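A quick write-up on the structure given underneath.
Shown here: the complex without one of its protein chains, the others still in place.
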Amino acid sequence: MAWMSWTLPTALFFTGIAVILVGMTAWQIISPCVERRGFLPLATTRGDRLFIGLLSSAFIHLAFVALTDVNIAVATVLCVLWMIILMRWG
Amino acid sequence: MSLTLQNVSRVVEGETWIDDVNLTLEPGSFNVLLGRTLSGKTTLMRLMAGLDKPTKGKIIMNGVDVTGVPVRERNISMVYQQFINYPNLSVYENIASPLRLAAMDEKEIDRRVRETATMLRIDPFLDRLPLQLSGGQQQRTAMARALVKDSQIVLFDEPLVNLDYKLREELRQELRALFKIRNCIAVYATTEPNEALALGGNTAVLNEGRLLQMGPTALVYHQPKNIVTAEMFSEPPINIVKGRVSEEEVTFDETVHFRLNSDLRGLSPGEYQFGVRASHIGLVPHADDDLELPVRVDLAEISGSETFLHVHNPHFDLVLHLSGVHAYHVDQEIKVYFPTHKLYAFDAQGKMVHSPARMRDQ
Amino acid sequence: MASITLNALAHTYTENPTKPEDYAIREMTHVWEQGGAFALLGPSGCGKSTLLNIISGLLKPSNGEVLFDGKRVNELKPEERNIAQVFQFPVIYDTMTVFDNLAFPLRNIGVPEHKIKSKVHEVAEILELSDQLKRKAKGLSADQKQKVSMGRGLVRDNVSAILFDEPLTVIDPQLKWKLRRKLKQIHEQFNITMVYVTHDQLEASTFADKIAVMYNGQIVQFGTPRELFENPTHTFVGYFIGSPGMNFFEATLENRDQQDKLVFGKEEISVSDAMLARLKAMGANKVKVGIRPEFVHVWDGKNNDAFAVEVDYVEDLGTYKILSFIFQGQMMKARLSEDQQVPSGQIYVSFPEQWTKIYVDEYLVDITDSAIAVDQAQEISHAN
Amino acid sequence: MTHSTSPMTHNKSGSKEQAPVHSRAERKARNATLRGRFGLTLYLILLLLPIYWLVNMSFKTNTEILSGLSFFPADFTLDNYAKIFSDSTWYMGYVNSILYVTMNMVISLLVALPAAYAFSRYKFIGDKHMFFWLLSNRMAPPAVFLLPFFQLYSSVGLFDTHIAVALAHCIFTVPLAVWILEGFMSGVPREIDETAYIDGYSFPKFFVRIFIPLIRSGIGVTAFFCFMFSWVELLLARTLTSVDAKPIAAIMTRTVSASGMDWGLLAAAGVLTILPGMLVVYFVRNHVAKGFALGRV
């Protein structure tokens, strides 16, 4: 595994993703979700919204890195907020 | 061998497909499930077969709860609306397949396959592939496969709907004959009231996932418990006319009156819906108290040997079922005779409160 | 508007046809007069769709010719024959609106836009599509789609004929009769020659003034629904029309007591002397006797004309009953009215001479003047 | 309505004594077909010209190639091919390629068949996301994973083996295989499965005896696509091999740069890489049209 060059932040990141996936699966088993339409222009399930949220968060981070010198943590906080909005009303 | 459904419901994605059905099918009985498309016939059959699991309730076979038992461990067979056969196996192998899986010996398989094929008159085609046969023959093959093993339950899901009406007539009769000599439960789903009548046995009327009425076919037909059953179990549909009963007379749509005759005396005054079968309205009066109604012809539908005459007047639309071939122009004006002593009456909730006297004898 | 004539027409899909069975359409000559409503009725595989496609020009016949108003059109492609066709499954142009769909045939021949507009609105009115005109055709229900495809045939002023190929297959049963009515109305309104292909006797008889019954690539009878029911000229028509179909049994012409008699098993079938003479003249010993279940007379008691038969079973079809009985070893059916007593065991039936049809080589032996026969028939059914 | 009357007059002119009527539409249709044939032929010629040029060159000697252009080899020679078939570093390249392509086809089909069945028949948690994730792998550029691939396969000791290339190619052949097979399987009515279960088949028995024969053509087409994408790929194949499993495509590039442009040999090697593909497409030609729509139309 040494060649994979693990670091603590990335390990935490992937653990986080894994936890979210497991959590979403559990949630789905406990209360199955139905496709619905929110402010997004297409009908989505919970999983779809999660994916959209993660992908857009990645792009938000990239935009911060590319265009500003603000600390990346600001972007992360913004993204968490965005994810919450998306999951709830998207 | 009996089959019982106990408080069975099935909910799919928040929609109720089957709503609290209780049903017992007796050994050796022929049962028809009658209902429109999407009324839940197929869903109910799939539950009986074990292809789907009920959301609630129990399915009991011979006193044993089989609710969770997978389909291959239940001894059933099923014939679908589409002609479902294994396209890559010959007709012979198709019929033999359930027996092969039961590890029966080759001689017995051969005997049974040939016997069943002969019974269904597909013995000349045993070496062909199903897709080389006509629709009727393909469906016969599917039926043969369903009948070759001694299933305790045989399910037919609108098996004849994709065939010409002549083939339908023939196969229906053969089916009736075949099941007379078997001691298994047959369940047959159909949308057509006439098919239910022709097959006899018992009929269960399904509507929007609910079981409305179940009983011997003729009884259900002549004594529908409610208006929906009456409407569903009639072809052409039963004529429904709104009316009011007062002390002395019956009024239809405020315009047509007739004296309360002895037959309807039992009805307390109030609003009713009256039903009259299409075949009871005539072109000539059959009784003295028949009401004469001037009407305009919408369409005469002719079915070879009978005529369905759609007519209307300013107050209601009626359908007549006449024997023989009668040609009419659209909008032709004629008179029809409405039998006052052959009326069904339904109360505000749609429950039947009165049926024609003669029907009650049935 | 045109009459359609098929002249010695035949069609085969095989390259070197040798026997009659190789032909999907066996040689036929047939005329559909201008302005009539006709049906082409037959079981699947009888060649009716082939015939329709030959008329519309989608197929070229192998022999013979197709004439529109006496003019040969064999070489003309469908687009030049000026006909309309409604297919089994609705064909609509998904991406267009209903209006554009209806306007499409007119636009293709360069009709000015204001004319298109009035014509489309007129047709939409008739078909009750007026409030759908702005919708995309894709979202319509099956019956509306089928109306749109009919409408495309109706917008053109001068179509020679409209051909229907089982157009109600995909329509909900509850809506079928409404469309049938629409069709009938349209025919009365437009006076266009219409040919309707179906395997369903109900649809054929409801729509058409005259029905051509097809069997094995041949038209075996061309007549009104009533003629098909009361006087089938071919055993197939007897079997195919009516539910249940005609009863048939094979009888022989025998000489008994110096007299010719038609005999089935032990029983003699009563037929007119003229018929017996005719059969004798034809040299036909074996004949098929046909009688419709509706015309079998069931007696309550013993009777001179009646045969004693064994009841097999009775089907209660609600408004009437079908009685199956065994007559000289042959299963036959009779139709009983709802009010009639349900007999059991041995009963007595008779076959009224008028309704007892005799067939030789599957074709009716007709000795009556057909006009008289029809008149009589009318009287009887009105009395019913 | 000027136009609509013209067919009528047309009819009249031809109607004397029922003589054959000329159909304008007929002629128009024939012309359109002719134009189509002509256009197609032109396209095919342009399409095949570069390949013909390669074939042409492969039968020439280097001197002839460099001395000028000609449509036919003046000095027809098979030397270039002879060299390839006699030199094991050359022909082993073909063997290697065929080996890993075959392995890839087998692996892809074996894992994709049950998965495609699951996708076509069942709903399960995360099914759509799984499907999308698979497809996104088909779309991911190999260049992104080049380095980790090299290290991953080195670390598990698979570097320079055929199976390494076969597995690596799986990331784009498997998603494609699942996609195509799912399309074909959705065309088989679910009732056939149920009938089989009712008859008493167990899942594996049903799958092998009934289902697989039913989608034979789909399997053929899928194998073809796996072959195609594995056969034409170079970047991963080159990165994951050095000597023992080196594919022909990689050997070509190396040899060319070393021997100072042996054009004839290069052309001959190129021609030989085209042949297996043509052979495979010939076998599935009747199903390939459906396959290209991924079994979906």
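Order of writing sets the labels: A, B, C and D. Residues in every chain begin at 1.
Basically, a contact is a pair of C-beta atoms (placed from the backbone, for glycine too) under 8 Å apart; a residue touches a chain by one contact, two chains touch by 3 or more.
Operating definition for what follows: contacts and distances are computed from a predicted model.
S.K.: From the names "Monovalent cation/H+ antiporter complex subunit F", "Sugar ABC transporter permease", "Anti-sigma regulatory factor" or "Dihydroorotate dehydrogenase", which one matches the UniProt record for the unseen chain?
M.R.: For the chain missing from the view, the UniProt record says "Sugar ABC transporter permease".
S.K.: Specify the residue from the set C:94, C:157, C:250 or C:312 that touches the hidden chain.
M.R.: Reading the full complex, the residue touching the unseen chain is C:94.
S.K.: Going by the touch rule given at the top, which residues of chain D touch the chain that is not shown?
M.R.: 32, 36-37, 39-40, 43-44, 47-51, 53-54, 57, 65-66, 69, 107, 110-112, 114-115, 117-119, 121-125, 127-128, 130, 132, 134-149, 151-152, 167-168, 170-171, 174-175, 178, 186, 189-190, 228, 231-235, 248-250, 252-253, 256, 263, 266-267, 270, 273-274, 276-278, 280-282, 285-286, 288-294, 296-297
S.K.: State which residues belonging to chain A touch the missing partner chain.
M.R.: Answer for chain A: residues 2-7, 9-10, 13-14, 29, 42, 51, 55, 58-59, 62, 65-66, 72 touch the chain left out.
S.K.: Please output the residues of chain C touching the missing chain, sorted low to high.
M.R.: Counting only chain C, the missing chain is touched by 56, 58, 77-79, 83-85, 87-89, 91, 93-96, 104-105, 108-109, 138, 149, 152.
The rule is short, and it goes like this: only the chains that are shown with their structure count from here on.
S.K.: What's the chain with its C-alpha centre farthest out from chain A?
M.R.: C
S.K.: Between chain C and chain D, what's the gap in Å when you average each chain's C-alpha atoms?
M.R.: Taking the average C-alpha coordinate of chain C and of chain D, the gap between them is 53 Å.
S.K.: So what's the Cα centroid distance for chain A and chain D, whole Å?
M.R.: One centre to the other, that is 37 Å.
S.K.: In chain C, which residues are in touch with two or more of the other chains?
M.R.: Answer for chain C, listing residues that touch two or more other chains: there are none.
S.K.: Can you check the complex and tell me which residues of chain D touch chain A?
M.R.: Going through chain D, the ones touching chain A are 125-126, 128-129, 132, 148, 151-152, 154-155.
S.K.: Give the list of chain C residues in touch with chain D in this complex.
M.R.: Per the touch definition, chain C meets chain D at residues 65, 67-68, 70-77, 79-80, 82, 109-111, 156-158.
S.K.: Applying the document's contact rule, which stretches of chain B touch chain C when the two form their complex?
M.R.: 37, 134-135, 164-167, 169, 191, 193-194, 197-198, 200, 217-218, 221-222, 234, 277-279, 298-305, 308, 310, 321-327, 329-330
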